[in-house]
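Here's the structure, in structure tokens; my notes come after.
Excluded from the complex is one protein chain; the other protein chains are retained at their positions.
Labels run A, B and C following the written order; every chain starts at residue 1.
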């Protein structure tokens, strides 16, 4: 299993029946693949659809139905289309059960930085600030390190996305829960030791007596 | 012609082609009768319809289509139904060309009082404050006097509806234009003299050299 | 969506003293069966947030007559003399809010905004006790969000996942209230299979609705 699939499958376990869930572009969007239809989950794309479905059959794409990255999608039965005001009203108003976003850094306070690398990359925050501020639960799905540097840091050096402490960080090495007493290491990826995680993590971790391996079905 | 019909017919002349117009409950609602369909005017009822039509044919009333007083109405071709947020967004945002409201008092500053008689009648302002604040043009349609007392007063003694100076007052005796230099008497009702108007008006009026009679077609 | 309730079950869910947003405008679009059930169970001490209190014997007027209501936040109570009487006698505490402000306050509550700035009500009694904020040289009232324990929604069609559509002027406050109730109960005129309401006709996405009322039979 590659790193991205591992992360996506672990994040999928966080999703509860009937939830409204927003998945960011890229890695987070892979999570949908691992959520059973029987859960009755509705995926939201912030460009205006509740009930995002899989890629449409070849030749049946409609240019009026895309995800937030502009890619063709389908809609599940019971889908609703909404304008941007309603879309962000749902997000800001706490009606979104969970958002899954990528990250550049998460720090010991649980703050996320994911929208700007000053002088290098200034894509804009898109919906990220609203999503992190408003969603009932914020899950960050990202690689543990980039180019050898830990993305779990003592204090974010990149511009913050929001003041709000994220609820869970899932990486290719670990599941980490930011709390008021710091970053608690909750799970190890299969075959990964506590030492591996400590070595790859710049931030201080709170390590409980028992840190089980992720269970991936 | 009775007083109400006179007022309604004169107000109708203020309406320009293609305007969006809100008519208050009661006397103002009579104005619609005197606006030719050829003007392409859309009447708005603030409870949520643009393109209010006449009373429906007997036996064809629908309880999902009423005016702001709760009375059955029809809708013209090209009508749109909107929710209350959109309805008042149009009103507050200046998209309403004209509102016609009843009044309890108008004063020399052009201020309107029309929603409360302290200790006696406290119906609530409904949409009046938004309408008077936001409409491009505010026309007050009312009797010149009530129980012998002038409703055109030096300064409103009843609670104000808004800070905004109304644009025109049409009564059974006169057409009066509130301006920065006071209440200008613009027209006399048929057969009504300047003396009649002065005698019936508590407020000071600015009286131009020529005050023509209303022309009612 | 947690499933369909009988009106009696819905009324049991709602404790005495609860705050309720109730959709409708002069009883058009008001969930009448839920109101009847609240009256039948002898509910007491309710706070009702609604455009108006209809007339005695209709919609919210039934709750007023039954003595179920301790507090009203509305834009207009003028067509219900019982509400006026109970306000004057002190039995009902009544907050009157301009209609456009009322709908924006509910929307702000439902959409996670801390408030909105409106010009409606400036320099009137509505200004009393409120923060005035200046933006680009213009003065506005800061109006704060409203939420409620329950939103009781009158709809036209619902599908099995709770998507709602409305008809004509029966829409009014219902869609915004469905955002601002901590528990949302909808009373549709009919319930149809998923897929019958097209995505573009859904005005309230099912993710907002906690319960539907069973059909009237």
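Rule of thumb we're sticking to: contacts are C-beta pairs under 8 Å (C-beta built on N, C-alpha and C of every residue); 3 or more make two chains touch, one makes a residue touch a chain.
None of the values given here were measured: they were computed from a predicted structure.
Checked against the full complex, the candidates A:59, A:124 or A:180 give a single residue touching the omitted chain, namely A:124. The chain that is not drawn here is touched, among residues B:75, B:128, B:183 or B:200, by B:75. Among the residues A:1, A:85, A:136 or A:149, only A:85 touches the chain that is left out of the figure. One chain is missing from the display, and on chain A it is touched by residues 45-49, 62-66, 68-70, 75, 81-85, 87-89, 91-92, 116, 121-130, 133-134, 159-163. Residues 104, 108, 112-119, 131, 133, 135-136, 138, 140, 142, 144-145, 165-168, 171, 199-201 are the ones on chain C that touch the missing chain.
Even with one chain removed from view, chain B keeps its contact list with that chain: residues 18, 20, 40, 42, 49-51, 75, 77-82, 88-95, 133-134.
Quick note on the criterion: only the chains that are shown with their structure count from here on.
Taken as a graph of touching chains, this assembly forms an open line, each chain in contact only with its neighbours along the path. Central chain by Cα centroid: C, whose mean Cα position is closest to the mean of all protein Cα atoms. In this assembly, the C-alpha centroid of chain B lies 29 Å from the C-alpha centroid of chain C.
None of the residues of chain A touches two or more other chains. Touching two or more other chains at once are residues 107 of chain C.
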